[in-house]
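Take a look at subunit A:
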Amino acid sequence: MHTAPQVALLFIVLMNFAVLGTSRLSTCIRAVAVQGLLLGVLALLLAPRFSLHTGVLALGTIVVKAVTLPWFLAWAIREAAVRREVEPLVGFNASLLLGVLAVALAFAIAARLPLPGMQQELLVPVSLATVITGFIVLTARRKALTQVVGYLVLENGIYLFGLTQTESMPFLLELGVLLDLFVVVFIMGIVVFHINREFDSLDSARLDELTD
Partner candidate 1 sequence: MRLLAICLLPALGAVFAFALSGRRFGAARVSTLVGIAAVHLVLVATLWLHPAPAAFGGWMGQDALGLIVLSLTSVLFFATALYAVGYLRRERPRGGRVFVGGLLGFLAATSLVALSQHLALLWVGLEATTFTVAPLIFHRHDRRSLEAVWKYLLISSVGIALALLGIFFLATAQSGAAGRPLLLPDLLAHARDLHPAWLRAAFLFLLAGFGTKMGLAPLHTWKPDTYGEAPSLVSGLMAGALTSCAFLGVARITQVTMAAGMAPFVQPVLLGFGLLSLAVAAIFIIGQSDVKRLLAYSSVEHMGLLVLGLGLGGIGAYGTVLHVLNNGLAKAWLFLVAGNVVLATGSSAAAANRGLMRTLPVSGALLVLGLFAITGSPPFGLFQSEFTILRAAVGAGHPWIAAAMLVFLAVIFVGMALLILEMALGDPTPRATRARESWWLLAGPVALATAVLMLGVYIPAPLQHALASAATALGGLAP
Partner candidate 2 sequence: MSRNALISLIVLLVAAPLLPGIALKTKSVLTGRRGAPVLQVYYDLWKLGWKRSVYSATTTWIFRAGPAVMLVSLVAAALFLPLDGRAAPAAFAGDLVAFAALLALGRFALVLAGLDTGSSFEGMGASREVTFATFAEPALFLCLIALVLATGELSLSGMLGAPLAAAWTRAPASLSLVGISLFVLLLVENSRVPADDPATHLELTMIHEVIVLDHGGPDLAVILYSSALKLALFAALVASVFVPRARLGAAASVVALLAALILVSAAVGVVESAMARLRLTRVPQLLAGAGALACFGIVLLLA
């Protein structure tokens, strides 16, 4: 039965590559939405026994990560009328290559950090890989919206790791983490909206007026 979580984890890594490889913003957002969905499913799969706690948690994850945030980002795209990441700082193929390297690095680190009593040995490397992919997207892309997507991927990676600690993290705190994530991304959206209005383009490279 443990193959189902492995399949889900593999799909998450695939979504990582999708985010890295695509030049269309809408594909990125859809990939992140799928990742959110997979996270919700994994929360159910990994929990030792189904309880109200894990059920509400999974539902919350799906609602926030798979539905509201992607919908909000899609609204932002329509508002900013931007379709494509014109020419990113690091080319798409190079990003993919970096993505592969990230996965390799993640596995190397995971090997040195034996997870005590962890039955799912694939989970730690995948979460680290997702974190590093999030970093790559954040630095490699110029559009502000893509950077928000990168931040979401980073957050998913960390959240994935959090799933291993369902019993130690009390329910209230999981919600706290989700709430924080939601509000931060919401404010980022507002700022992106202002950037678009101010600079009538989402190219964050234009934001370099403040220097010493």
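Inclusion criterion for the candidates: all candidates are chains of the complex that A comes from, given by their letters.
Here is the rule we use: a residue touches a chain if its C-beta (ideal position, glycine included) is under 8 Å from a C-beta of that chain, and two chains touch if they have at least 3 such contacts; residues count from 1.
Treat the numbers as computed from the prediction; the structure is a model and nothing was measured.
Within this complex, subunit A is touched by candidate 1 out of 1 or 2. Interface of subunit A with candidate 1 (complex): residues 112-117, 131, 134-135, 138, 144, 147, 151, 154-155, 158, 161-162, 164-165, 168-169, 173, 176-177, 180, 183-184, 187-188, 191, 194-195, 198-199, 204, 207-210, 212.
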